[in-house]
Each structure stands twice: as structure tokens, then as C-alpha cells.
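The following block contains the structure, expressed as C-alpha cells.
Only one protein chain is missing; all other protein chains are in place.
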Amino acid sequence: MSGTNWGRWGDADERGTLNLVTPEAVLAATQVCRTGKVYSLALPIQREGVPIFDYRGAPQRLSLTSNTDNDRYEPFGAPEGLGSNEDVLVLASHSITHMDALSHVFAEGKMYNDFGAEEYTTAKGAQHLDVAQTASFAGRGVLLDLPRHQGVDWLEPGQVIDRAQLEACRDAQGVELRSGDILLVRTGWLDFFATGDSGYPQPGLGKDAVSFVDDHDVAVVGADNAAIECIPFDDNEFLGVHIELLVKRGVTLLEHLFLSELAADGCHEFLLAVGGLKVTGAAGSPINPIAIG
Amino acid sequence: MSGTNWGRWGDADERGTLNLVTPEAVLAATQVCRTGKVYSLALPIQREGVPIFDYRGAPQRLSLTSNTDNDRYEPFGAPEGLGSNEDVLVLASHSITHMDALSHVFAEGKMYNDFGAEEYTTAKGAQHLDVAQTASFAGRGVLLDLPRHQGVDWLEPGQVIDRAQLEACRDAQGVELRSGDILLVRTGWLDFFATGDSGYPQPGLGKDAVSFVDDHDVAVVGADNAAIECIPFDDNEFLGVHIELLVKRGVTLLEHLFLSELAADGCHEFLLAVGGLKVTGAAGSPINPIAIG
Amino acid sequence: MSGTNWGRWGDADERGTLNLVTPEAVLAATQVCRTGKVYSLALPIQREGVPIFDYRGAPQRLSLTSNTDNDRYEPFGAPEGLGSNEDVLVLASHSITHMDALSHVFAEGKMYNDFGAEEYTTAKGAQHLDVAQTASFAGRGVLLDLPRHQGVDWLEPGQVIDRAQLEACRDAQGVELRSGDILLVRTGWLDFFATGDSGYPQPGLGKDAVSFVDDHDVAVVGADNAAIECIPFDDNEFLGVHIELLVKRGVTLLEHLFLSELAADGCHEFLLAVGGLKVTGAAGSPINPIAIG
Partner (left out) sequence: MSGTNWGRWGDADERGTLNLVTPEAVLAATQVCRTGKVYSLALPIQREGVPIFDYRGAPQRLSLTSNTDNDRYEPFGAPEGLGSNEDVLVLASHSITHMDALSHVFAEGKMYNDFGAEEYTTAKGAQHLDVAQTASFAGRGVLLDLPRHQGVDWLEPGQVIDRAQLEACRDAQGVELRSGDILLVRTGWLDFFATGDSGYPQPGLGKDAVSFVDDHDVAVVGADNAAIECIPFDDNEFLGVHIELLVKRGVTLLEHLFLSELAADGCHEFLLAVGGLKVTGAAGSPINPIAIG
């Protein structure tokens, strides 16, 4: 494929643009904090009130042990009223706020860095590029708050975000982007979703926006919508922006991020730490990114 | 209960000692980084080679979509060879590397801050003190590497760690503990587990060590063993240290942390960010804490 | 409780009216078959097109092994193209076509035969009256086809079926009911559901119909609706008919039965065999009852 990062960090690379986040970049990122306020960029994981695709199933929390299980604790000498609560979770790797592993999308039968699509098997999942490779990172996060810049509550459903819009927002905010940064794009879609009136179309990045990512050597892209890119897809190309960013460039993607609190505080620059579940073989993970303002 | 933090931050408090982690403390924590190296403190989530309790079940990653599902992508105009991989996860909230929510343990029919044990119900889980309350935090982490200090590979199975051992290690390392810090105690148990020869007993904190936590106003305690505390329990008191720390004081606990890499680097002071899954009603969550050295 | 079968088969009984299905009754039931046609009374288990309550979750079939897993089979000497497909199922015990165990409902803190409601615990489920006790039975099935008798496609949503309607239908069909029989009541509700226009209310048994069950010493009651009884509940008494039949009398209940094929054939008498999943501790099970006409 053309215009790619395949081979850029060697034939065995499974981290993609996370390679751009050097220790020096991380150390520099720790210096951008101004308030010490901690932001959680995850929506709650629950069955209602959050965006869920039917085919993924609504997440389930089921009770495993509780205060009804005295007979479990008694053999340990526990008096009545003493015990522990535990749960079992059943949830899609890509449910609600989540990260895409580099094995998430394949095109022309290939995943990032020329790994074959057949390397994701039923029993083992991704034998290369699984989420364990990219689940753990930190760096400088930059929020581009498009609705605020454009003077709207949220971008229109289906609105295609192009390079010019990103540049204008960046300039208006007076924030610069550096190599290895984590770019978070607020479309306002989650606020629209919260009204209960949203449907299938969503605003998001178009293919033209990819060059913005290239120009700044961005390591990670996140957004508050379902798929980073606009839906319906730009030019009706199925997963077109995923192909450009994830498959060709190895850019880790973060979706359904809760960005409203950062936006409300006007916090556009922050340290961001992401610790996804290191599930061997998985093509993604629910996440709770932590930003420090 | 005596010696508790119940009411210390109000009757409605559901965060416990995380209240000690002020924005000022977080901001100060960002200043302790020296190298910018990012550490993941989580073990992989998989069915073998990691510590799993039978009753919790081994975690399962199951395939939801893959490259065999062309018929799913065709309606979107996808050519052959284009598509996405996704998974479904089934895992215990307290499996492998995880955090305990403040609803995890109850004693004398009460959870932290006088919330009744009956507030954890089958259908809803924890209606107070669920993991969503405490899943998101960052602060200054301090590692006390007991095996290195004591000149052993790992502490003895069943070894009770007391206040004196913690103080001696702290002093030998020349690191101080501050209010709101995250205390990580390395026992070496995971290294022993990796040999395949480990059994039921584990080294861990004894009840005497609780005063060490009190003295330093520690916000969070983590360790590389299964339960922070030693097993068999100190004085044969079932979950005795959980009762002291979690129930009485509202101290968030992190278990089965992977601390070997921090230890190998001699990195005893770092910024730590934890973003657990914000599962409404859950009494814990698998985590992947991110440390920045 | 009054009007109950508690103690009728001893204080330890966990089978309720299934005790009425004697070997003699079963042997007699084998003699009612006329055609040898085999009927499945279960709806398919799938995520769409069948009645599912949100809180139970739609059932999930997930792939465990498939033809993508050559690496699993090769160690056994398998050539390419040889292997096996397997799945993992996640489904509610009471999803779609299912049976209620006698532990399914409790009233005044008691389950059938004076077992305390507290015997269903989080970790173990039902320690008495679990579905394993009642999952396996066979007997003479009798279908009362109310819509056909009343000359409608289906009974009205919310329609309360009383004793008189059951008697009239029985007499019109010319079928008698015997001690130990399995009574299947067709309301037509599944046909209404199939139109896509159904809502919350359903036709079903009212409290007056309970005496019909008593008079005939019926062992099991099944229907094509969600809960045997009408919804909204008769007299607005929550689970009123469940309390009468399941809790007081120990009558096993079968719900969401697919009765249309039996009805279309005018097959009102048949041998019925039910083999529910014998899940230790469960309060119910999905079933696929087999009728032989």
C-alpha cells in the first residue's frame, strides 16, 4: 500500500505510530500540566444511556459473590456480616469508550505492517497486533474542540471534518501539535446522543483530514464519536479513514471518548495516560483514559 | 467502627482516601518523572500463565467478527479482503491485575462509610461505592521493593509484612511518602508464581502494617500478590487487612500488580495513572495502571 | 400458605406436581401417539425476531474454534482443511422458550415447600429447587387451543383466561385431562408477536384458572406467552398466578412455547418429553420440548 508506515519501524513492528511517543516526548508531556485536575475520558459501562451497537451486545455486569454467600466465608472463620462482593463482566472489546488495536481493521487482506488478515483466528484472536501491543501508553494530549470553534453545540450528523477545519480550530485555540502527540477531536456527537434524538449519521473525520495527522506526526487519534471518521463514510468508502490511519499508518484510535469536561474547562493541552486491558489476542479494549490538566 | 475514616469526608462520600489526592498532589506528582519511560503494571489477560482463582473463571476472549465475515461488510460496499476484527470478553471483575472498589468487602454488615452490605444487590450490583466512583485517579507512586531490600528473590509464602519492614525498606531506599501517595509494595510473589511452584500461601501485609498507611496518609495501596495482605490471613482473621484498609479507611486497593520492571530499573518514585473500567454497579475492575518514571 | 402442596410429598420434596407423573402415567402417555410426527416446541435461540426482555440480554452465540484454527489441529497431525467448529453461548436461564424451576419465584420470603428465599445465593444459586430437580420429565401433553375455539387469530393482549374458557375449550375439543398431564395453553400471542405490532400486554391465565389446574391434578402448565399468566397481572397482583401455581403448588411452568404447528395439525393430545439443561443452582433453563403426535 502507498503512503504507509509499513516497514518504517522494521518488519516486526506491532506498535505503529506509538513509536513516535519517545520517553523524551512523555517527559515533556508531564510538563504541560497546569492544574493537576484529573479527567476521566470514559463513559460509564452500562446497558442503557450510552451508545451501543446491537451486534456487540449491551455490556453485562453479573454478580459472582455477595452478602448472601455466608456459606462461602464461614470455612475461613468469617463471622456473619463479613464477606466480599465480586462480579463477572461480559462485554464487547469495542463497546462504548474503547481503543482499536492495530489488528482491528484489515484491507486488501492485510493488517498494519503487512501482517495477513488470516492471523486473526477464531480460537486465538490476533496472533500479531493484538491490543496488548498498544494498550499501554502516555503522552501529550491536545484537544481540538470543533463545536466551540464553529459556534455550535455539535457538528451536524454526517458532517465531514476536513484538514482546513482542523487547522482553523488549532490556530484559533493557539495550540501547537508536536510529533508523538495524542490528538483528540471533539465533534459534540455524544452531547447530541444524550438528547435521545440521534440516529445513524455522525460527524467525523473525512479522508482529507488524514494529511493533518501526517503533517504533525500524530501518534494517536481519539474522538467522541463511534468511529473517528464520519458516518456515512466519506466518499462512501467503507472504513476509509480507518484504512488510512490504522491499517496504513498504524495509528491507534480511541473512540467514544468523553470530552465534555475537558471542553467545559477549556483544557486543550494535557498529559494523557491510557491503560487498556492487555487481553492476549484481542482486537480492541474498553478504556478509561486519564487526562491530567 | 473505630479507627476509621467514616464521615471524614462527609456522610455521602464514596471515594475514601482518594480524597487525599488533591489537584496539588497530582500536579506535584507530574514533577517526579525523570526518564519519561512508560511502565504497564498489568499482567496479560489470558487463560494460562497468570494467577487465576477457579471460582472466578479464567478470562475468555471470544471472536465476534473477523475476516470470515465478508457477508457483513458487503452491504457497505466493502471489497473482498476488507473488514474488521472484534471480540467479546468474559472476565471476572477481580481477575488477574485488578482494583477493589470500596464496595468489595463488607464487615459487620457494613461497607465503607456506613453503607449497608445489602446495597449490593444481584440485579444492580453496588448501588453505592461501585467501581465507577474510584476507577479514575492519578498521583505519586512509591514502590517499596521488599525483596531487594531483604536480599531475597521473593518473600516467603505466608510471610507477614509489618510496619518495621516497610519503614526499613523506605529508609534504605531513601524515599519519603507524602499524603495522597500511592504505595506499591513488592513482595516478589509474582516471580515465585512464575516458577510454577507456588501454592496457596502468599507473603503480604499484616495488620501491624496498617499503621504505616495511617502515618503517611496513603491514598491507595497496591501489591504484586493476590490480596495485599498475607495468606493465610494475619491472626487467621478473614480479610483482616481489607477490613482495616478498605472498609474502615476507604483505601483503594490494587492487586496482582506487575512490579518487576519498575524494580529492575530501581524506579521507586513515579507518576501513576489508573483508569479502571467504569462499570456501573461493579465491585472491582481489571486494570492496567500506567507508571511514568 | 393455604391451598398448597407444601408437605404433600414430604418436607424434602423438590419436584412438586411432577410427582403426579408416575411411570404408569408416562407409559400410558406413550400410547396416545397416532402419527409419530415429532414437534419441536421451541423458538430458535437468536438475537432478533424472538421475544426478549432487555434486562435478560439477547442470547449470544460466539465462535470458539473454526476453520481458521489450523494451528490448533496440526499438532494432532491434521491435514489442512480438517478441524472443528465450536461455540460459546451466553444466555439467560429464562430466555425465549424456557422452563421455570421451582426456585424461580418466592413469596412471603418462601419458595415452594417452605424453602426459604435466602436459599438462592449469589455464588451458588438455588441450593434447593434448582432446575436440575425438575429438568427431566415426560408425560401426556394436552393442548387447549383457545384462539381456534374462540374463532380468533389470537386472544386480545391483556385478556384474562378464566376457568370457564378453559373448560369450554376442553369440551369443544373433546379431550379429557388426567392426573399428571402436561397442560399447554395456546393464546396465539407468539403469532401476534410475529406481526411486529405487539406491546407489553399479553393474554394469559387469570387467578380463576388455577382451580382448573387443581381439578385435573395437572403436573405441568405451559403456554406460548411470556409468563403463563396475563400481563398486566390479574387484579394487578404481581406474579399472582406464579405464586398460586409455582410457589404454592409446585407446578413446573413452560413459557414461550411454540404451539403453532401442533395447532395447525389439530394435534391436541401427544407424548411430551422435556429435557432442560441440568444446571446446578439455576432457577430455570432454556428448553426444546419434544412432542410426538
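The first chain written gets the first letter, and so on, giving A, B and C; residue counts start at 1 in each chain.
Following the convention adopted for this analysis, a contact is a pair of C-beta atoms (placed from the backbone, for glycine too) under 8 Å apart; a residue touches a chain by one contact, two chains touch by 3 or more.
Because the structure is a prediction, the values reported are computed rather than measured.
Colleague: Taking the entire complex into account, which one of C:D71, C:E118 or C:E176 touches the absent chain?
Modeller: Once the missing chain is taken into account, the touching residue is C:E118.
Colleague: Which residue, B:Q46, B:Q60, B:T97 or B:Q159, contacts the hidden chain when the whole complex is considered?
Modeller: B:Q60
Colleague: For chain C, which residues lie in contact with the unshown chain of the complex?
Modeller: 21-31, 33-38, 40, 42-46, 55-57, 59, 61, 63-68, 73, 76-94, 103-110, 117-118, 120-122, 125-126, 132, 135-138, 233, 236-239, 242-243, 271, 273-284, 286-290, 292
Colleague: Kindly note down the residues of chain B that lie in touch with the hidden chain.
Modeller: Residues in contact with the chain left out: 47, 54-55, 57-58, 60, 63-66, 68-69, 71-72, 90, 118, 120-124.
Colleague: With the missing chain put back, which residues of chain A would touch it? List them for me.
Modeller: Interface residues of chain A facing the absent chain: 55, 60, 62-64, 66-68, 88, 90, 122-123.
What we mean here is this: only the chains that are shown with their structure count from here on.
Colleague: What's the contact topology between the chains, one of line, ring, star, complete, other?
Modeller: complete
Colleague: From the C-alpha centre of chain A to that of chain B, how far is it in Å?
Modeller: Computed from C-alpha means, the inter-chain centre distance equals 23 Å.
Colleague: Where the centres are mean C-alpha positions, what is the separation of chain A from chain C, in Å?
Modeller: Measuring from centre to centre gives 44 Å for this pair.
Colleague: Can you list the residues of chain C that touch 2 or more other chains?
Modeller: 55, 60, 63-64, 66, 68, 90, 122-123
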